[in-house]
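The complex appears here without one of its protein chains, the remainder shown in place.
Coming up: chain A.
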């Protein structure tokens, strides 16, 4: 809402980075737990499963990818809404485009 003046709003690379790191940390914790449970000796080499970070351009590219996802969802739903002569994009419109959208991403 706060960035309506921005001509082309997108995601914040820092936010995406935070989400990535969060997911990686969660995954690493899960792996550790599993390793602890089974207690296999091959532990230490699995440490590098978590990337230490992502480079700045990769994050910007991820933001663009997610922006495309949202834009596609809106545009496809809009085309259905227009075909039905509606002025508001309603849940049924999203429902119609959802399967193909999820297949495409």
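By definition in this document, a contact is a pair of C-beta atoms (placed from the backbone, for glycine too) under 8 Å apart; a residue touches a chain by one contact, two chains touch by 3 or more; residues count from 1.
We take it that contacts and distances are computed from a predicted model.
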| item | value |
| --- | --- |
| Chain excluded from display, named as in UniProt, from "Ras-related protein RHN1", "Neuropeptide", "Uu.00g066620.m01.CDS01" or "ER membrane protein complex subunit 2" | "Neuropeptide" |
| On chain A, residues whose C-beta touches the chain left out of the figure | 1-4, 6-12, 15-16, 18-20, 22-24, 26-27, 48-55, 57-58, 60-62, 64-75, 77-78, 81-82, 87-91, 94, 100, 102, 104-105 |
